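Removed: one protein chain of the complex. Kept in place: all other protein chains.
Lettered A, B and C in written order, each chain numbered from 1.
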Amino acid sequence: MIVILKPNIAQQKQAQLIDWLKSMGLGVHISVGEFQTVLGLIGDTTKVDIDLISSLDIVEAVKRVTETFKCCNRKFHPEDTVVSVGSVKIGGGNFCMIAGPCSVESEEQIVGIAKDVKAAGANLLRGGAFKPRTSPYDFQGLREVGLELLKTARAETGLPIVTEIMSVADLELFEDIDVLQVGARNMQNFDLLKELGHTGKPILLKRGLANTLKELLMSAEYIMASGNENVILCERGIRTFGDYLRNTLDLSAVPMLHELSHLPVIVDPSHATGISRIVPPMALAAAACGCDGLIIEVHNDPPHALCDGAQSLRPEEYAALAKKVSAIREIAVC
Amino acid sequence: MIVILKPNIAQQKQAQLIDWLKSMGLGVHISVGEFQTVLGLIGDTTKVDIDLISSLDIVEAVKRVTETFKCCNRKFHPEDTVVSVGSVKIGGGNFCMIAGPCSVESEEQIVGIAKDVKAAGANLLRGGAFKPRTSPYDFQGLREVGLELLKTARAETGLPIVTEIMSVADLELFEDIDVLQVGARNMQNFDLLKELGHTGKPILLKRGLANTLKELLMSAEYIMASGNENVILCERGIRTFGDYLRNTLDLSAVPMLHELSHLPVIVDPSHATGISRIVPPMALAAAACGCDGLIIEVHNDPPHALCDGAQSLRPEEYAALAKKVSAIREIAVC
Amino acid sequence: MIVILKPNIAQQKQAQLIDWLKSMGLGVHISVGEFQTVLGLIGDTTKVDIDLISSLDIVEAVKRVTETFKCCNRKFHPEDTVVSVGSVKIGGGNFCMIAGPCSVESEEQIVGIAKDVKAAGANLLRGGAFKPRTSPYDFQGLREVGLELLKTARAETGLPIVTEIMSVADLELFEDIDVLQVGARNMQNFDLLKELGHTGKPILLKRGLANTLKELLMSAEYIMASGNENVILCERGIRTFGDYLRNTLDLSAVPMLHELSHLPVIVDPSHATGISRIVPPMALAAAACGCDGLIIEVHNDPPHALCDGAQSLRPEEYAALAKKVSAIREIAVC
Partner (left out) sequence: MIVILKPNIAQQKQAQLIDWLKSMGLGVHISVGEFQTVLGLIGDTTKVDIDLISSLDIVEAVKRVTETFKCCNRKFHPEDTVVSVGSVKIGGGNFCMIAGPCSVESEEQIVGIAKDVKAAGANLLRGGAFKPRTSPYDFQGLREVGLELLKTARAETGLPIVTEIMSVADLELFEDIDVLQVGARNMQNFDLLKELGHTGKPILLKRGLANTLKELLMSAEYIMASGNENVILCERGIRTFGDYLRNTLDLSAVPMLHELSHLPVIVDPSHATGISRIVPPMALAAAACGCDGLIIEVHNDPPHALCDGAQSLRPEEYAALAKKVSAIREIAVC
């Protein structure tokens, strides 16, 4: 860590600061320049409060040289991580196509869609059983029953299942689920992350609505530091001032996360845009910039037939998209 | 709920939509204008998915007429809610001054600061025992020990205590805590909110970094719908593109929340700005726009003496600020 | 325009509002529902101040049914606009590759790069002569001299030239420039837009850093309402809370703008990301989601040879990218 001091500060204040830094067990390398003094901190700076130091009135600026994320850092682990879910592999050149309805509604619905998306090219099935809803009066999901129905759909199709877990208290119920999803709103639910770190299960970690890439990686770090390296990062749109679309899909996160980390990065264009006719172009764009998979909402239920604009694709639309995605991937990654 | 249809749509599509709306148990009042048709939905529209309807290709726009928040809505409860914490009252003209250190560190520290802030005019003591930290390698708080030390400080000073709860699993440990704080990162941890709704305890609910006022009120609604009306809302800065300061304190949230809701609204200028010398002007501004209390970081430990700029005020600074706050309140609310 | 009134308002206030609306020459169609009254405004509502009406205390909400943008609205002009620049066509299936250095520096530099990018597949040359800089102390461009050098490069290569105009006062100097660029900071410099509307020249209109799609279209409308239909829209990254990259490239703007407008939409991945190694994946993503062209920074000057990370691509990198872009376009648009 580098601490740049302001010019012309009192010697005594500078000495006090250096003593205080040393009292935290750090080595301090002092470099006196023509205009300012720079302190290089040596030792374990992960515990140093950068905000505190930069708020000191004698300090001009502070810069971390070592990133605080370690387990997920590509610098210390140059090869891509490949997460295995049954026979499906994600990352390191392996692409996953996760599809399914927003919510599990009935056996007929989930089994039907599972068959449809499998035929259309999906290799994992998604479906919400525990649903985080902004309003307490909205449908909260079929919960345990929903999980059972997902297992039925898995038994019928062989597709591994991905579903969201919202609370440490529900962990036992998810024992037989293949991939546990942490939703955007829980990205910094640190107690949940720590517990998921103890499961060893593949975790699909969604970026929070207003979280930076560094914060996403620090949340992955919580899971990995607890011993679980099977983390899949997911970009799903961020909150901006934008009009017309629900969120702003930040696709530059894909190459940037790949540079910073060895973890696989997938993209959710359905939640990011909220409009089904915008989903295919954004799915193609995600494939073109090198993501390791796509998680897309697909439904087949008739009442929606009139909803050209809804967030979910119909199975036939998904099948057409899947073909283009794979053609684009071939060009993009070669 | 009002659904405005696009001009010149097929009669059949319109009929399909109306049938579908009726199948959800809603009455539909059709108003045909010169240029477009407007549907008025009658009945319990809280379960209607506004995003789904507005994404239909025959729909121009959808507007809720009834807000989805009810328990916290001033329309249905015009008088200010007053939350009681022991003998301290918050809201409805009663102002609270919550102060204390970011983290509980030792008995000496927390008891010392408690005495200082009480003398300086605080009527509640804050201090972090369970700390949500972006990094798993950062200090996570003294946890149970920290809670015990807070109780010691309460015993010594008589100040009720406020501290953050991060997980449903810790609920028992907080039985003897006076005010349970939900941090910004957990504002949409719905399982936690529901459980807190069953406690009956005063809850200090902080606005999430990138959450709208409506989302904050819906989170309050989760607590209240579970039966607990003792909710205190807290503005603590939002995430923007801003430079120099950690977050952007959104003070217009104070009068706006007062208009929308009967719940008390307090402000945290310490976390919002991250720089102690900016805390006093923002605390005065918060008082001037009508907030019901302030939660401010205060410390007394010598190593910080060199940190003019750190986030925490020294007790003497806090005492001076408290006097100005109360003078400004007198002018602002008269 | 639809005005939804609050429930249970005084008859007199409602009558006052209706009279006032009629005094502006509007017809008012009143629809009384079970819970609320809805007013349909008939006539030229483009001059109605929606903010004023929605701020009235008897008004619940206001919705425009007719969009305020007309000339650029796809509803009134369903076919794609094709902008012609010499023999180059942009839009309606025609893709443009605009490339060149950030700033024109010398004849040798600009002619050299022009030849390189032409060989690599570009069909228009860009280069800054008048440079908008945040600081008055930064290099402001070669100005008139820069424009002359661009013309020299055009004469040598046949590539039409694109360069930024910052002020109405400079308009004469740009008479012989092929495409006039309006930079992000000037997107709402309405006097400049109006004047450009009188030129008839192709205008490349960049989206402002924090402007919505509707605002971008309204700025295009300023140019078109003055009589110039040759407008090319450009997404170049928006300002968010993001870390690591300079801006957040909002690629979902591409399909959304195509839906709303018939104007061509191009993408600038260089300014959006600020890091050359992130430019190629974002350029591919832009092509995959259907944009009508790319504007990319390319340089060939040796001192930069050490800057792997700078914003500009080297000619050989650009050539490799151009091939992939065209392969991806073939898949995406088929």
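Criterion: contacts are C-beta pairs under 8 Å (C-beta built on N, C-alpha and C of every residue); 3 or more make two chains touch, one makes a residue touch a chain.
For clarity, every value in this text was computed on a predicted model and none was experimentally measured.
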Which of C:Ala61, C:Met166, C:Leu204 or C:Leu294 touches the chain that is not shown?
-> C:Met166
Residue touching the undisplayed chain, where the options are B:Thr45, B:Asn94 or B:Thr240 | B:Thr240
Candidates C:Thr199, C:Ser276 or C:Asn300 - the one touching the absent chain = C:Ser276
Residue numbers in subunit A that touch the chain omitted from display = 2, 4, 7, 27, 29, 31, 33-36, 38, 40, 42, 60-61, 63, 65-66, 210, 239-241
Tell me where the left-out chain touches subunit C, residue by residue.
-> 13, 16-17, 20, 23, 46-47, 51-52, 55-59, 68-69, 132-139, 166-169, 185-186, 188-192, 194, 208-210, 215, 218, 221-222, 225-226, 239, 246, 274-276, 303, 306-311
Those residues of subunit B that touch the unshown chain are 210, 212-214, 238, 240-245, 248-252, 254-256, 259-260, 272-273, 277-278, 281-282, 284-290, 324, 327-328, 331-332
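The rule we apply is simple: only the chains that are shown with their structure count from here on.
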Between the Cα centroids of subunit B and subunit C the separation in whole angstrom comes to 39
Per the C-alpha means, the centres of subunit A and subunit C lie apart by a whole-Å value of 31
Distance between the CA centroids of subunit A and subunit B (whole Å) is 26
Of all the residues in subunit C, which ones touch at least 2 other chains?
-> 210, 240-241
